[in-house]
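One structure is given here, and the rest of the page talks about it.
Note that one protein chain of the assembly has been removed; the remaining protein chains are unaltered in position.
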Amino acid sequence: MSVAASPADDAAAAAPIENPAARALMRRHRVHGWEALPWLAGIAFYFAFPDYLSFGCDLLVTILFALSLDLALGYAGIITLGHAAFFGAGAYAVGMLATYNIWTEPITGLLLAALVAGVIGFLSGMVLLRTRGLTLLMLTLCTMALLEQAANMAAAYTGGFDGLPSLPIGPVFGVFAFNPLYADTQYLFALSVLFVCFVFMRTLVYSAFGQSLTGIRENILRMHAIGSPVRRRVLICYTISAAMAGVAGGLWAQTNAYVNLSALGLDRAATVLIVLILGGYGRLYGAFIGAVVYLALEHFLAQIYPTAWQLGLGILLVFIALFARGGILGLAEALWRRYSGKLSRRLRAERAAP
Amino acid sequence: MTEVRLQTQALSRRFGALVAVRNIDFKLAAGARHALIGPNGAGKTTFINLLTGVLPPTRGRVLLGDRDITGLAQAERVKLGIARTFQINRLFRGLSVLENVCIAIAERVGAARSMFYPAGKRTDIIDEAMQLLQTLALADAARLRVSELPYGRQRLVELAIAIALRPTVLLLDEPAAGVPSAESHIILDAVERLPEDIAVLIIEHDMDVVFRFARRVTVMVGGALFAEGTPREIESNPQVREVYLGQAPYRAAHV
Partner (left out) sequence: MNAVAEIAGIVLGGLAAGTVLFIVSVGLSVTMGLMGFVNLAHGAFAMFGGYIIVLTMNRAQYGFPAALALGFFGTAALSVVLERFLYRRLYRAGELDQVLFTIGLIFIFIAGTTIVVGSEAQSLQLPPSLSGQLNLGIVHYRTYSIFLIVIGFLIALGIWLTFERTRIGGQIRATVDNRRMAESLGINVDRLFTITFAFGSGMAAIGGGLGAEFLGLDPQYPLAYLVYFLIAVSVGGLGSVIGVYYAALILGVLNFVLTLYMPKGGTIFIYALTILILLARPRGLSGGKEQ
């Protein structure tokens, strides 16, 4: 641009990259020290709560599933009610391969789960993602219901309503066997899988591709107008998200050693949506916070006071929708901003005072 | 006559019974400073939507240079050098001003395809975005979210995104509409300082601006071309006066 710099901003004009906004953008992808916390907590959990490891597995699977939804919904803004379709596809892929002793190795099993779910995501996405709003909600919902009924009908292969129990899952690396009675290996395996998937997703969302996904979420019409191949981007994102949900489903099947129709239903799709939004979508760590809070509350409240749990959950959802759109993390961020804003104002005032 | 960058041939668009754009033959020269004026509902925005591929025409063709681009999608036309601003802001409201511009640049240079390289390491993109923001006096707002800016500065971001695409044809749909006059001059200054070789078509209601900026003026009424000429010619055209006097008294003083 051969345009004279405006006099308005001399300091920044000297070296544009020194601008705080530019610096923030350049640093955003860097790993912060606190990001080790969830993983340390995950390992600490293993030692601190040996009796709760199967609960821990469910927690890790839910985080992974919510992360996959976050990619589609939180980043690309694809509003879907049918994400459990991919979770279920992954779960049944692992379950059926194991039941019929075709494939029991867990790591490659998860890759196959990702492949199956990803292919379903790609094919359905190709036709569904042209639509928006209620139509898209309905199409995703119906696709999931379709898969659910298909699994129900093909009872000879899927076990129908009862599902496939006692899956034989091979040992990890041929060494670490899954103990059906005690979920220690399962827990560590799930934690590792979650870690790998998280690193993948974190890289993705901080790439320029990820940035363009947020652009699509924020204003899809503008993305078209800056020359972005929006449809292709959305389809790629949806496929990756589906594959990741498939891994979550496969992991669920492996750690529980069973599959049933609950993998595919509206219940699961709605729950993961709630988990994600409760934690805060479009934020990477929202899935973690949401899953921990939701599952902990559910685990301790739902069994004892099921109705009160439901009532409380309902009120919470209404509250979030009306007043706290960013979920728990969004609230925390707003509080932090207010606090740090006040702090920096005070610092500036103090500096200006003498 | 200089080289023609963009032209239309018998371009028409209907909405049901309404013919919003009627049989328009129009030429935009390279390096043009061209104003498109006309009363509300004349079809100006629809015309730009046809040029950029937001809407398909019912009939007619759009040519960029000698290439027929009528069938091309919006994004493909952008790649060929056509950029625009919208009459109503279309911005990434939840993202920072800097990110708004970076997304556009990343798309232009093809970086947005890369899935595993951190966007923050593309300092070339961030650098270019910051420089552009400086020329538009937006550098101090770079880290604010667009939704936190006053409307006038949001309009400026709208312009920044279009410029960031380095277009050869730039279509501006009322860039300063709704902006208090104290701020609108920043926008119009920026428009005046655009590189000479870009062909600019601007829709503008303020006749002072049109006279200051445009070397050619096209008047559209009821979806059809009504008159075209230099600002002087248009000013002294009695029929144009009549159209404006009849339809929009607030502009009469300028015509």
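Here the chain labels run A and B in written order, and each chain numbers its own residues starting at 1.
We adopt the following convention: a residue touches a chain if its C-beta (ideal position, glycine included) is under 8 Å from a C-beta of that chain, and two chains touch if they have at least 3 such contacts.
Just so it is clear, the model here is predicted, and its values are computed rather than measured.
Trainee: For the chain that's been dropped from view, list the shown partners it touches.
Mentor: So, spelled out: the chain left out of view touches A.
Trainee: Can you work out which residue in A:73, A:167 or A:213 touches the chain that's missing from view?
Mentor: Reading the full complex, the residue touching the unseen chain is A:73.
Trainee: Of the residues A:44, A:123 or A:155, I need the one that contacts the missing chain.
Mentor: Residue touching the absent chain, from the options given: A:155.
Trainee: Of A:24, A:220, A:317 or A:331, which sits in contact with the chain we cannot see?
Mentor: Answering carefully, the residue with contact to the hidden chain is A:317.
Trainee: Of the listed residues A:235, A:277, A:291 or A:329, which contacts the missing chain in the full complex?
Mentor: Residue touching the chain left out of view: A:277.
Trainee: Quickly run down the residues of subunit A that touch the omitted chain.
Mentor: Interface residues of subunit A facing the absent chain: 73, 79, 81, 127-128, 130-131, 133-135, 137-139, 141-143, 145-146, 149-150, 152-153, 155, 160, 266, 270, 273-274, 277, 281, 307-308, 310-311, 313-322, 325.
FYI, only the chains that are shown with their structure count from here on.
Trainee: Subunit A to subunit B: how many Å between their CA centres?
Mentor: Taking the average C-alpha coordinate of subunit A and of subunit B, the gap between them is 39 Å.
Trainee: Along subunit A, where are the residues that touch subunit B in the complex?
Mentor: Checking each residue of subunit A against subunit B gives 1-6, 8-9, 12-13, 16-17, 19-22, 24-30, 203-204, 206-212, 214-215, 218-219, 221-230, 233.
Trainee: Taking the touch rule as given, give the residues of subunit B at its contact with subunit A in the complex, in rising order.
Mentor: Where subunit B meets subunit A, its residues are 52, 54, 73-79, 83-84, 86, 90-99, 102-104, 106-108, 111-123, 125-127, 129-132, 134-137, 139-140, 142-143, 161, 163, 165, 190, 193-195.
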